[in-house]
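Before any comments, here is the structure.
With one protein chain held back, the other chains of the complex are shown just where they sit.
The chains carry the letters A and B, assigned in the order they are written, with residues numbered from 1 in each.
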Amino acid sequence: MVLADGYEPETLNPLLGFGEEGASKLFDGLVEHRADRSVRAALAAEVPQPSPDGRTWTVKLRSGVKFHDGSTFGSEDVVASYRAVLDPAFASTVRANYSMVTAVDADGPSTVRFTLAYPYAPFAHRLVLGVVPSEAVAQPGPLERSPFNGKPVGTGPYKLTEWRKGDRMVMEANDDYFLGAPKVRKLTVVFAIDDNTRAQRMKAGEFDGTALPPLAANGLSDVKGAQIIKHSSADYRTVVMPMANPVTGDRAMRLALNYAMNRAGMIQALLGGRGQPASTPIPQALPEFVEPTAQFRYDKDEAARLLEQAGWVMGGDGVRARGAQRASFTLMYPAGDSVRKDLAQAFASDAKAVGVEVKLEGLGWEAIEPRMGADALVLGGGNPFDPDLKSYPLLHSSFAANGFNNPGSYRNAQVDAALDAGRKETDPAQRVAYYRQFQRAYAADPAMVFLAFLDHTYVVRDGWTGYQEVVDPHTHGLTWGPWWNVQSWVPRG
Amino acid sequence: MVDQWRRVGRARTGTPRLVWGAVTLAVLVLGAVFLPWLGELDESLIHYESVRLAPSLEHPFGTDAGGRDLLLRAFAGLRVSLLVAVLCAVISTVLGVLIGGLSGAVGGWPDRLMMRFVDTLNSVPHLLLGIVIVALYRGNLTAVVASIALTHWTTVARIVRAEVLSLRERPFIDAAISGGASRWRILHRHLVPAVVPQAAMSAVLLLPHAVWHETALSFLGLGLPPHMASIGNILAESRAAVMTGAWWVVAFPSLVLIATTLAVSGLASVWRDRLVPRRRSELAL
Partner (left out) sequence: MRSRARDIAALALRRLVFAVPVLCVVAVGVFLLGAASPFDPIHQYYGVQIFSASAEEIAQAREALGLNDSLIVQFGRWAGGLLSGDLGVSRSFRQPVAQVIGERLPWTLLLVVVGLVLAVLIALVLGVLAAWRQGGWLDRCVTAIGHALEGIPPFVLALVAIAVFSLSLGWFPVAGLTDAGAEATLGQVASHLALPALVLAVSQTPWLVLHVRQSLLTALSEDHVTGARARGLAEHVVVLRHALPTALLPFVTLIGARVPELVTGAVLVEEVFSWPGVASAVVRAALAVDFPLLVVLSLLATAAVLIGSLLADVAAAVLDPRVAVDG
């Protein structure tokens, strides 16, 4: 099976973020996600459960599992992997996800015990981290320089046979895979960065499948023997409003802009109809958590009323002002991302309609990063597994100005309280209540202007059975997407 | 100087080319200047209800993925591209006149050194040098202008230097010097009139090159910021449209670009032929 991907991983080391959300093909976590976003046991023998106080998680391990190099998997590998994540000497990039873990210990060869600083309800979702052999992390030192990054050894259904960087990656079925050898024997992933080139080559029949932007995928609707697959996702696009900016720092301005956005129009026109409107980071993929009263409708009059009320008066040039302050700010977007560019243009266009001037700048990330605190930015992210996983770092004040987490330095005591409560609560019904409370608090004082959850679109050639629909996280391509469970696909005929 | 202009006016070679070039250019420039200002037609506004419409009476060039009228957008793009091109042409002409003129007037080893430097600069393919410059200063209009201006002044410098050198050989300069004329007077009376038409023509000849260069950079994603309407950006966006069969998104902006470069270079070549019929090869850019 030949797949094309627009993104080439920098590294194949799970401790540096490869397959952070599971489905990595090469590695297994203690648990893995199912299509209904619940977790099931992978390297664990059964789904782990917390102790009554929620602070100790004991995991029994599956026996008889072997790494690709033939060595036996055991508790020392799990302990070594997680300790390497936690040890600053390894400079793991996923360390922040595990800040609640205080200790990882082996309890015999087939049991591991995690000790947490506080009860953390969605902890099972964090156990999808790919386990590496203990030998790979024997020497402390920055993982970035480890040869393991390009020559990974895991327990997963596929093993890497060739990685011609910048060109392709070839994987072969792992016959010793503990859930049985995959029927799709060889997986080639060709890296073709440009969306249009990939679409053209897909149309010409070179690939068995690829991910494409919605509009490009629509152009392939008439290709014989292939179909377009749409996955809804938790992958949001939002415009971050920095609190330090005199215009976007104003609550009324942020509320008004949320009302001024024609989200349905954007999705229809720019995303080819493939997306869901977004008002908060909680996606429709988590239906029980969604708070219906926290959704913004498209209402230009309401936006104008809010602005007038807050003292933003329309000026002669069609731009409002409050005192000497013009309602004008800069919106940055990554120059290479056409969807974000289109959304940025639409944002500016809709803002102009209510008298707010938005100046666009397309930049590289290195130029964006130092300015995130002062200028607005089109940001993307999200995962469908648990509301805590994204909402907390994105909006909690303890993550203010911490890299991509909460770049606008949003601080709201009610939002903080609800997020903290949800994170520690173990009773599911009570958690839902906390997250709905969080959304109501957010909607009264929005930190950003969420625009849409993108549907991911794929073109897949027929010839296999076993595809199962799933809700994608932000990352997709080699890991998530239609091929998330390719190890259980069967060639047809 | 007046004589030279008269000669251009009187000559009869290439009259049809002149007329066609002038008419086409006039239409394009008028369009670029006035179309984007007509009525409430703001080319940056997104129209969600009219996405990718085929050409019709309402939208003669069709609309793009953002529902924006391509006639307006192509001409807005042309305006941006022409502005950038004029800016580049002026800067590189000024640079070229200064450096070439000085080099020719001073002579000796500084002249030889300068010409070696010009040779060196010409040894690096211009687009490549331009790419290196914009890559290091991305997302910056100045970088695009600089990348074009810094690579195109050498041609002008050569022409001007040759003109200055040939003037130095002429008897009337010698006569003027031996007659005790001041340096300033020689410059003013003899050099400026000889060099200005040459420089002006080089500037015009540079225009299509600058348009072409800017378009190529933007098309590669290295030029003007991608949200800005420029012909290169519009064409880069149109790569997706080719797949969906929206041919007009590629066709009309391309036509505007091609018509512009052809009209300008046609005009410039007529002018060149009339001005200096014998020095054709030297001036070919």
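Everything that follows uses one rule, which is that contacts are C-beta pairs under 8 Å (C-beta built on N, C-alpha and C of every residue); 3 or more make two chains touch, one makes a residue touch a chain.
Keep in mind that what you see is a predicted model, and the values were worked out from it rather than measured.
Chemist: Check the options B:29, B:98, B:131 or B:186 and report the residue that touches the missing chain.
Modeler: If we include the chain that is not displayed, B:131 is the one touching it.
Chemist: Tell me where the left-out chain touches subunit B, residue by residue.
Modeler: Subunit B touches the chain not shown through residues 117, 119-120, 122-129, 131-138, 208, 212, 215-216, 219-222, 235, 238-239, 242-243, 247, 250, 254, 257-259, 261-262, 265-266.
Chemist: So which bits of subunit A touch the chain we can't see?
Modeler: 2, 4, 10, 16-17, 91, 93, 95-96, 142, 144, 165-168, 188, 190, 192-194, 197, 200-201, 203-207, 336, 364-367, 369, 403-404
Definition applied: only the chains that are shown with their structure count from here on.
Chemist: With chain centres defined as C-alpha means, what is the inter-centre distance between subunit A and subunit B in Å?
Modeler: Roughly 46 Å separates the two chain centres.
Chemist: For subunit B, which residues count as touching subunit A in their complex?
Modeler: Interface residues on subunit B, with respect to subunit A: 44-49, 51, 65-67, 138-139, 221, 225-227, 237, 239-240, 242-245.
Chemist: What part of subunit A is in contact with subunit B in the complex they form?
Modeler: Touching subunit B: residues 194-196, 199-200, 203, 213, 215-216, 218-220, 262, 265-266, 268-270, 333, 335-336, 338, 341-342, 344-346, 348-350, 352, 360-364, 367 of subunit A.
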